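Not every chain is included here, but those present sit where they belong.
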């Protein structure tokens, strides 16, 4: 199943429109290329509707939002909805400022998302309408553990039902859920948190997976998450003693470039709840 | 000839002003440094005239244009013309939105360019005043092949005559032409299209070559194109089985850093038509 999701990206090579932050935008473009998609970045309100119309999916990331890009997010989101394209939301640091929380909540009202992907603190902020974060990282109090996993799964399913889309909270344990089912995924490596933008990259790749698999957004999201985690593991194994987070970033993207469906099927560690 | 172009960059170390997109800007800066130039990025209308005046060349790339950076492009372009500096245009995704097409066409009216470099769909959009693109990649119907090469060369020469500058269309086969002569260049590797910004990087490097060789813009453009393609080949040869597009990006820039005139002369594959 996950392997098929991946191979569909390589076969269909979807164009993915990204409205994203300027911190990790280059890595987002390269990971979309690595997984088999074709990225286009544009955040100017005067053109985003035309740009998104020629694409197969849209990724909205609020990492460095400002007044101009906010306008572009709403315009592109609505247009993408009209076109029937899957739209992914990455609510970076929602909860860390009023404007981030408000923008994310208003996007949920105005745009129909296929998938929301964030860390657990960001997702809680969207679900509860308020929240706290530790900057761009999840609040430690929110961490999903084996102990609170049942509760977290139920929470995500309930929010997915309310939001009417797939919701994914990623961290040490990843969960992707719709109203009825949740994939609990245990790939990845802690060192991924020392590379800026692994979450942003995952969201961009998720948009490519969703664009290539529009009928199965839950499986598309789960497959992208497992692929990213597996590539994080495999890249970690390539590191020598003197390599650090810069080489790790490159190797993660390299692994995504080389990953095939069979390897993903063999390496994905997940259960459905 | 190409070797001399390259060595002039290393000897003169020109300052190159870049108004470019935020997706690939870091790679553009590093490739200008790699080839021997010194990059400065600035896109604020309040300062671009001062900045461009202290440089030796200007690179205008419309990859993520917005209202503010458009103003800066016109202001810097005119000032650079007054200073007698070569100006390069990279019309990224012209044809993909009204504002991109219009901005590129208006730049052609208001600024005197030394070199225009894009993929063939972008160049056709400028020449015809309208066009279609596949996002940031060339439309497959526009691809230059051995079969339509004569036609493509004639088309570029005609547009170069009309535009009054060097025009370069890069892809599997690269062509750089002025009204009378065309360099047909067959360096490069298909995997370069899986790295974001190889076109942007080439335009930035072309501006460095043009700044160091202001009397011979056609040879400067052709040399930069051959150098980029040759470095793409050499970097490809360094890749191991687990390397992907991230490592490839780094190796391409590394090869540019280490390329000398003699190696470029030996490796450049071109003919003049």
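In this document, chain identifiers A and B correspond to the written order of the chains, with residue numbering beginning at 1 in each.
Keep this in mind: a residue touches a chain if its C-beta (ideal position, glycine included) is under 8 Å from a C-beta of that chain, and two chains touch if they have at least 3 such contacts.
This is a predicted model, so every value here is computed, not measured.
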Total copies in the full complex, given that 2 are placed here: 3
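The rule is short, and it goes like this: only the chains that are shown with their structure count from here on.
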C-alpha-based rotation, subunit A on subunit B, 0 to 180 degrees, nearest 5: 120
Intercentroid distance (Cα basis), subunit B paired with subunit A, Å: 33
Footprint of subunit A on subunit B - complex, ascending: 21-24, 26-27, 63-67, 93, 96-100, 134-137, 194-197, 241-247, 249-250
Residues of subunit A defined as touching subunit B within the complex: 15, 22, 25-26, 29-30, 33-34, 38-44, 46-47, 50-51, 54-55, 68, 238, 249-258
